[in-house]
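Quick one: this structure, given as structure tokens, is what I'll be asking you about.
The complex appears here without one of its protein chains, the remainder shown in place.
Letters are used for the chains, namely A, B, C and D, taken in the order the chains are written, and counting of residues starts over at 1 for each.
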Amino acid sequence: MRLVFDILVTLAMIASLTLYFRGVRSTKARVYEPIAFAAGWLTIFAALVGPMDTLSDVLFAVHMTQHELLMIVAAPLIVIGRPMIYGLWGLSPSARANVLAITRAPAVLKTWRAITGPVVVLIVHAIVLWAWHIPFAFEGALHNETIHAVQHLMFFVTAALFWWAIIQGRYGRLGYGVAVFFVFATAMHTSILGALLFFAHGRWYPSYHSMEDQQLAGLIMWIPSGLIFIVAGLALFAAWLGESERRAKASSFTTLLMLLLFCACANEYRGDRIAEARQLTGGEPERGKTAIQRYGCGTCHTIPGVPGAKATVGPPLDQIGVRTYLAGHLINTPANLMKWIRAPQSIDPKSAMPDMFVTERDGRDIAAYLYTLK
Amino acid sequence: MSETAPVGRRFVDVSELPMFAFGPRDPIWWGLWLLLAIESTMFVLLASSYFYLRGNESTWPPPGVHQAPLWLTALTVVALLLSVIPTWWAFRAAIQFRLRPIQIGFLLGTLASAAACVTRAYELATIGYNWNSHAYGSIVWAIYFMHTFHLTSGTVENAVMTVLLFKGPVEKKLMPDIRLSCIYWWFVVVSWIPFWIVIMFDKS
Amino acid sequence: MIDLELHVQLAETWRKPRGLWGWLTDNHHTTIGMNFIVTSFVFFLLGGIEAILMRTQLARPENHFVTNDFYNQLFTTHGSTMMFLFAVPMIEGLGIYIVPLMLGTRQMSFPRLNQFSYFSYLIGGLLLYAGFFLNFGPDAGWFSYVPLSGPEFAPGKRIDIWAQMITFTEIGSLGGAVSMIATIFKHRAPGMSLNRMPLFVWGELVTSFMIVFAMPAVMVASSMLASDRLIATQFFNKAEGGDVLLWQHLFWFFGHPEVYIIFIPGTTMMSTLVSAFTKRPVFGYVGMVLSLVATAFVGFGVWVHHMFATGLPELGLSFFTASSVLITIPTAFQVFSWIITIFHGKFIVRTPMLYVLGFLFIFVMGGLSGVMLASTPLDWQLHDTFFVVAHLHYVLIGGMLFPLIGALTYWFPKFTGKMMNETLGRWTFAFFFVGFNLTFFPMHNLGLHGMPRRVYTYLPTMGWNNLNMLSTVGAYVLGVGVLLFMANAVISLRSGAIAGDNPWGSFSLEWFTSSPPPPYNFLYLPTTRDRYEIWTMADDQPLVTGFRPDRREVLITKLMDAFPDHKIETPRPTIWPTLLAGATGIGVITAIFTPWGVPLGMLLAGIALTGWFWPKPPHHELLEEQP
Amino acid sequence: MTSSSYQDALHPAGPYANTIVGVWWFYLIVCTIVFVAVWIALFIAIRRARRRVEPDTLAPRAPRAMMLALAATTGLLLAMLVSSIAGARALSPQGKAVTREIQVTGHQWWWDIQYLDERSDHIAQTANELHVPVGERVRIILASSDVIHSFWVPNLHGKRDLIPGQKSIFVIQADKAGLYRAQCAEFCGLQHAKMAFIVIAEPKHDFEQWLATMRASAAQPKTADEQRGQQVFLSTSCGMCHAIKGTSAGSRVGPDLTHVGSRRTLGAAVIPNNRGNLSGWIADAGGVKPGVLMPPNPLDPDDLHALVAYLESLK
Partner (left out) sequence: MTPLILTLCLLASLASCRREQRQLRHSPQASTRTGGIVRDAELQPGQPWPEVTVRNVSEERAWDLNEGQRLYRAYNCNGCHANGGGGMGPALMDESWIYGSHPENIHDVIVEGRPNGMPSFGGKIPDYQIWEITAYVRSMSGLVPKLAATGRTDHMQTKISEQSKKEEK
């Protein structure tokens, strides 16, 4: 049984690695992304296959280390590597289209949105973590390989969702500030669980015989893991500050005044918005809408008014007409928007947004459409 | 009738800005979530104390403990879960400024939450141990007390909101508060589920 | 002319009610802040008197100045006062007064919550002192370990008073913290992005978050204790499945963060003073902020080091030592930053700057003795001795009181419009500094020479006589310092030099309005584009306009970049929050005597809340049913 | 050893206290260096700043200075951490063979001490006076009968709490013969300040002899005075709380008095054990220790003298 699982795990992992790096080759990835992915992948491999897994049947502390590696080392590293984008690009074009068709189904998208909602990931991960430590469940996992595999999978997947929501979901609903808070909350409940294990008067799991072993396991969950959380939290915090500065810099006072005037004057009628967008860009919003469908923007973005454009790979584009920034650092002017649409890498070489060879006319039209979104 | 600009300086005119906002733009939204953070911390600490005390006993719960009947406690949970649906209508309708669904949502939500209060009262009356029986009794009663406190205040809040909504006139400014009431109520609902599972099914 | 007209209108809209009724109903942040500051200073004096009495008792061996029973009440009340009734409320009060001014707004987010917090805190404090003066002051130490504080070994109502006082003041702290966080996030002047906030604001923000997560622990713990005592629950009774150490875990889960809650704002006062008196920005702003956050983060994971002697599993001890000393690194960063800042700045010797130096002397020493205490072997020897007493006073007085006195001197013109007397100020500092070190330095030695803490007397043969006498003399010197400070405040208030708007030539927005600030704070709200706004402000820096002068309108900006978002109307003075605090007070105090206090309190609170939220005649846009 | 250093963490008399003192001096030296370094830096900074009229712009060296300082801090912390962990390891009672087990039970406000033995009649019981053989490891089993106390012999080891409902294990060893004072270190109520005991480290031979005495029943009263004293003891309130092995008094509420005459101190190491102190203590213990649980005993003077004579004879 164990052997079967080892083989399955190895196969799945090799498949994922191949897919990922095919994807990396066919797109332009930031340097650190494949590295992070590879590191995360190696961590999983080390945790699930080999001596650590064998030892984990005997030593609780090793088992705990294995879980912590999966949840707070491998999961964030993998998430930093953006497996979904590169995985997608690693597929053959027809397979990609199929996958996209499935993932773009409203039901799938809705579910995905629901389970990656900020509070949801926090709670789901917490529940999974605590529920699996109930003696009955944990013992079950120890005695049955299938349950064990499910346990590891759930740990990893919920952790990955958690880290995904706080690292990659940033331009959506989450700011880094919330991310810091979530890291803090997770660090707290994890360390409370660790502390409970450490201070317990009796053994929780009959399969592990030594009291010291359980205490060590609790400590591993509490202190070294807590340290990783602190480092992650501080990094996110620094990012938060940086982001706030970037945002504020753009609103030099001319823009601020302009925008305020803008807000005050802009009225509710779509007709006016269209006229305005035309005036700003010289493009035709209605044509832009069809161009958006043609170029497949909806595969990555959520764009109001465009059928099927409900994806969450890239940031949603609702209200883009009133945003201050594009791509994190570019002031939102018509010229910049068009430039960004047509040649993203010329602005941010590390951007995951591909160059789709948009024509000048189409770029203008797309920008015009986007500027009607307020 | 608003402030006019001082002579000879540049100014930012905020006179046209709206007088309320939804979600994290609204300070009260932060107030509510901070309150929930405080209350969640309390719940987490109670749960931690529960598990800490659990470690002291070889049999848990201690012998002779009779819980309230499962069907009764399940009834409370069902009432709580049902109340989510109408409050969800209200939650959605609030941002669309549609009064009627909000009114109906809150009316039904209040009824469901009141039902939960009633079953909770029966639950408390049928618990077969006292808070002074043993540490188990103490911690479980503490959890019950904390949650019942929130249940009651949430129900009262729902009822008050319903009255205000039906009595009118309703200001647009109230809509963010409607959504916050819903969030608070869902917190009351969601926070009970893990405790319910632990109290009813945690046996060794 | 327009300005004058606007001033008249705004002054009418924001008029502060006067007299007793005004005190009960006003919710303007300057009023509430000043209430907190004055009240907590009074409690500080009471705590100080208790300290002097204790030192008098310990001046000589086998002294009979006070009885042991009274001595136990003294140190318990002293500790509880300084922790719960002085340090935290003072920090919150200072924040409530200064932070909105620093942010350039007219009011805090939840003024009525602030008002409720203040009166909760006041009632809690009065409750403790009512008990103390009526001879049932708590006597189990400020951390009230069970079972000594439990129903069997602490009969009577002494500890019940303590437990309810805790619950009460924590409600106050939590309310203040929530209001503070929302204000800092949403009320900043346009352009003041997160990383342009003054460091003091960061300190208050981080502290408020710590309060939100730490205080619930002590509320849970004190409620458990109270119910063990009043309705015979078994949380801490080993024989019925309870656990004695559960109390210590819960208490220190709050207790250790509490220390950082107290000293984090202290360090940011330091940063403020260092900048103001060296005329240059503090080195490493982002690093400073991260230090605060790191300290807060780590502060939640190290509570166990208070329990090294309880016989924890040995395996964990090194882990706890390691995680405890981690705190040193962010703190060291701050200290080095200040030194670098001084190195590159001017050095203007005014009274507040003396306190900066005093801080650096005392706090660094306290921090180092903290590193010693984090080491398990040393802790086993030093724990619960006078060494710990010395350490905690070095950290808390050095880390909080010295910056605080400096900051009060610095902000005194902001509060009153008058400067504090410089000569007296320097004398005050001299007495403070000498008195403090004379009092507490010998305690290190006493601890090493075997003197446990919380002893009401000692035998003459123990060899502790001289050091104790020295310490007592120091306490009196320190007491003179406090008296001098008060005298200085009174004299300066009466006949101090007129300060003017920005007497220190300082940098943050609280100096951008007159001193003391008008009730509406700013005639036109400022905008900012730098951390050290006043120093770099352009001549044509825009102001904000467009508020209705007949309503208490406040600008709400976006969290990250402080872009103007919407406005809210804040409430006028009202009595209901005070009544709610009173209702809660009646409930909580009655609960000491009968469990019926809880429903009674809830009922009264319900009435007060009804009054609070009673619908006002609508004057905003109405919701119309859409077809 | 002077009387002022018989309760002193800086005068170690055994290997454990020695280890701790070693860590202490290392820490003290490092911390002093850090403190002095910080103040030298500050002094230089102030001197430079005092000479300046206007603040200068940030020098590029500042970040480097910061990095250096932080690196130094981290390095020193690591060094201290290593010494601390090494110290903790050396102090661990695990896996250390011991020659003797002693159970110490804390009471409000005295110490009950039992020398455990497999044979129950061989258990020696005493109070407020702990004898240990020099150069041998002794295991102390700590328990409490009421509130939390803390066992602390500064000259021999750090402290360990006595927690009701749990037993903790502690190992001590004295290398120098002598008398050390120990004091309760966790606040335990009214007489926390006067809850002490003495530790007497003596050569093995003396120790064994002492222990043999302790195991024995109380001496029978010899003189008429002593006999009358015993009568008083058994017929008044004494026997309600105290035990004397070999008589009908067997209560465990107060300290065991079987060999009270041989003890050096009274009232939990508060006053020396002599005739005057003993008489006063019996008559009104609360005068010495206000709040003590022993009630005043207004005995007839002759009875009191006889009682004192009897108790003094219990060597």
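Definition applied: contacts are C-beta pairs under 8 Å (C-beta built on N, C-alpha and C of every residue); 3 or more make two chains touch, one makes a residue touch a chain.
It should be emphasised that the depicted structure is a prediction, and the values quoted were computed from it without experimental measurement.
Touch with the chain omitted from the figure is made, among C:Ala232, C:Ile329 or C:Leu483, by C:Ala232. Looking at D:Gln166, D:Thr247 or D:Asn297, the residue that reaches the missing chain in the full complex is D:Asn297.
Residues of chain D in touch with the missing chain: 164, 190, 235-237, 239-241, 253, 283-284, 286-287, 290-291, 295-298.
Seen across the whole complex, the unshown chain contacts chain C at 20, 67-69, 126, 130, 133-136, 147, 150-153, 155-158, 228-232, 234, 236-240, 593.
We adopt the following convention: only the chains that are shown with their structure count from here on.
Nearest to the global CA centroid, when each chain is reduced to the mean of its CA atoms, is chain C. When the C-beta contacts at A-C and at C-D are tallied, the pair with the greater total is C-D. Chain geometry summary: the mean Cα position of chain A and that of chain C are 39 Å apart. Chain centres here are Cα means. That of chain C falls 38 Å from that of chain D. Across the assembly, chain D contributes no residue in contact with two or more other chains. Multi-chain contact residues of chain A (touching two or more other chains) are listed as 188, 195, 199, 253, 256-257, 260.
The set of touching chain pairs reads A-B, A-C, B-C, C-D, using the touch definition from the header.
Taken together, the chain B residues at the contact with chain C in this complex read 1-7, 9-21, 24-28, 30-31, 34-35, 37-39, 41-42, 45-46, 49, 52-53, 56-57, 62, 97-100, 131-139, 141-142, 156, 160, 164, 167, 169-175. Taken in their complex, chain D has these residues touching chain C: 2-5, 7-10, 17, 19-20, 23-24, 27-28, 31, 34-35, 38-39, 41-42, 44-46, 48-50, 52-59, 62-63, 65-66, 69-70, 73-74, 77, 80-81, 83-85, 87-88, 91-92, 94, 108, 142, 146-148, 150, 152, 154, 157-161, 163-166, 168-169, 181, 183-194, 270, 290-291.
On the side of chain C, the complex with chain A involves touching residues 190-196, 213, 245, 249, 286, 289-290, 293-294, 297-298, 300-301, 304, 312-313, 315-316, 319-320, 322-323, 326, 527, 529, 542, 559-564.
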